[in-house]
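Presented below is the structure to which this report refers.
Note that one protein chain of the assembly has been removed; the remaining protein chains are unaltered in position.
Going by the order they are written in, the chains are A and B; count residues from 1 in each one.
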């Protein structure tokens, strides 16, 4: 393993650089994936049949709260990577734990939101609109859930092995994933909720 | 799900298949135990991360799937060979054409290409392995899990029967109540994830692992073709992932995406399917263009004509491939503006493809052509593929397509594109690179015999279908009356299908014969070829290159041979290699069961299998195995043994 000391830890070996590059490619695939979900949602958004429309069920307050939590978590994971580059293991872990807690808070509100919809009689099978809404939000939520599990696994590894080429690389890639989920949320916020409410 | 519906019953053909599956499995288990090969199988194959072995496993699976898909094809041709045939009933015929299509595209053509890619790409760019060897093994085992899941459908639960395109509303739970289309959705989903990971892996490999001196414009054409193919893969497959997910939701959870009521839109499925489906065609065909470029250049003893225009035309094709999908459903109801747009983009693809055809012809011009088996396939490809391409332009014209749509003319067209474009290519590549992997060539005499059978029978099988289509015979009809006049041409097509079967049997027999009798190749370069893979000894040692070659131009190995310059003057040093691991295989098994339980909506087993998948992935993340080193003495010994000389 050739080690390049002039680079940050996460870029330090050839394999690490390949992984970061590969993950960027994966994010490209994720863009295509979410674009397809948006396609489905945009085409079906007005086809709510006898069920309610978006304007009737969306509420702005929980959405704003979700947005705030996710934007803040994106900020803190950025700080975690910054701390990691300064070699501050403790602070880095702290920022990462905050990130995961904010993510869990986001997920909690989203689950609550889903329960509210179901309570109002809007389920996956109500209309083409509700199907596409639940699937788009659910896929994003599933990504966040996976991120929580993945982030926890990385935290355990940092605790066990400290910040080395392997754990730093994983943390950096995780941060890319988390920022990406934030970007997707921005588009959901704008083109699902705000567009539905306007 | 009632238990008496679990196994498919009532069909003598299926009973026969069940018995032969059980017997074959028992024979394999017995053979492995009797010859004490379990350990060998586990250590050398199931846990391998070596790109060459993974490639061999892909190709082996592809050959088995070629057999399965071929039997489906023969059954279809037999059923339609004469008017009012009673060989298959309508339901069984539907299942057979569905599985034929899915298997040939996704479980035969793609793994065959992936197999060749795996074997060849790291060797062509002078690398030790792919960028992520463990991920490569995961890709393979996910593909394998998907393929097996799809194949058990015809004995357990029933095959999908809504066509390989699985159009809604036909594929909905209302009109296809069996679990068949659940199999379709999940098997394609699992193998599709594997495909996506392969795409990522090979882009990183090609972009980052090339030998020093090999700039992008010095890469062999096959490497270029694979790079562009992988770019298409990573952007096209996510669309399929979503389409299949929505299909599963509609069928299992009662969502309303493609339903006929509550706002659902059945046409959206066709739309999403082809947003993926058309790029998929190029995923299969671009590597084939690469293979032909390698072979034509090698056996014309000339460098490839118009290298940069070859690259540019592939880049243009990759962009256009995402802009043409609506030509698959001109008759769906969109306006003339839409059809006009997609007609033009479709016809535009003929331009870069035409450039490639001319480049191959100019490569042949004034070349010293040797008519080897791989070269024969490549030469036959050019005119046959051109017929497919020209009929494609006919179909591209929206107004004319209203006549051809869903007729046998279309069936003839895409077989004329895909068989020379994909099947001829993988067979040619198989013959061409076989000595690299196994250390001996396939017999030329048997190879040529198989070629003539396949090439002639192919035309006998599919040329009549053009006329049947123009006469009005629709695709996917399981029978017709004598008055239609379709009988004689269909019978001719049946004769061709038998010829094709004979050709493939000779091809497989050739593998057996050559394994036993063909002389071993000591040079590593039996074809006097041009790219770096031929500079290694055959069979290629696990580390590929004893020293990493230095590349000074295109066709690096050819010029090192001609100018008598070694590819590298550096000393052998110890080589770092990744360790074998059984986890990808176990992950594949877990995915298989996850898919199987979801097919039948058995929720608790599904959740358990899903958790197993997550746990296996977590243990992979916690794994801190950094591989091992091969010492210098061992490399020197291996090289001496394989080459019979000192390095």
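Following the convention adopted for this analysis, contacts are C-beta pairs under 8 Å (C-beta built on N, C-alpha and C of every residue); 3 or more make two chains touch, one makes a residue touch a chain.
By our rule, contacts and distances are computed from a predicted model.
Colleague: There's a gap in the complex where one chain should be. From "Ca-activated chloride channel family protein", "sn-glycerol 3-phosphate transport system substrate-binding protein", "Quinol oxidase subunit 4" or "Carbohydrate ABC transporter permease", what does UniProt name that chain?
Modeller: Options "Ca-activated chloride channel family protein", "sn-glycerol 3-phosphate transport system substrate-binding protein", "Quinol oxidase subunit 4" or "Carbohydrate ABC transporter permease" narrow down to "Quinol oxidase subunit 4" for the missing chain.
Colleague: Can you pull out the displayed chains that the omitted chain is in contact with?
Modeller: A, B
Colleague: Identify the residue among A:67, A:126, A:157 or A:171 that touches the chain left out of the display.
Modeller: Within the whole complex, the residue contacting the unshown chain is A:67.
Colleague: For the full complex, which residue in B:322, B:360 or B:486 touches the chain that was left out?
Modeller: Here the residue in touch with the unshown chain is B:322.
Colleague: Where the complex has a chain not shown, which of B:226, B:239, B:284 or B:616 is the residue touching it?
Modeller: Per the contact definition at the top, the residue touching the missing chain is B:239.
Colleague: Which residue from B:48, B:136 or B:271 sits in contact with the chain not drawn here?
Modeller: Within the whole complex, the residue contacting the unshown chain is B:271.
Colleague: Could you pull out which residues of subunit B are in touch with the chain that's been left out?
Modeller: 207-208, 231, 235-236, 239, 265, 267-268, 271, 275, 319, 322-323, 325-326, 333-338, 341
Colleague: In the full complex, which residues of subunit A touch the absent chain?
Modeller: Subunit A touches the chain not shown through residues 11, 17, 20-21, 24-25, 27-29, 31-32, 34-36, 38-39, 42-43, 60, 64, 67-68, 71-72, 74-75, 77-79, 81-83, 86, 88, 91, 175-176, 179-180, 182-183, 186-187, 189-191, 194-195, 197-198.
Heads up, the rule we're going with is that only the chains that are shown with their structure count from here on.
Colleague: For subunit A and subunit B, what's the span in angstrom between their mean Cα positions?
Modeller: 34
Colleague: Under the definition above, what is the set of subunit A residues touching subunit B in their complex?
Modeller: Contacts found on subunit A: 1, 14, 17-19, 21-22, 25-26, 28-30, 32-33, 36-37, 39-40, 43-44, 47-51, 124-132, 134-135, 139, 149-150, 153-154, 156-157, 161, 166, 170.
Colleague: Across the complex, what residues on subunit B touch subunit A?
Modeller: Per the touch definition, subunit B meets subunit A at residues 131-132, 196, 199-201, 203-204, 207-209, 234-239, 241-243, 245-246, 249, 253-257, 259, 261-265, 268, 272, 275, 576, 614, 618, 621-622, 624, 626.
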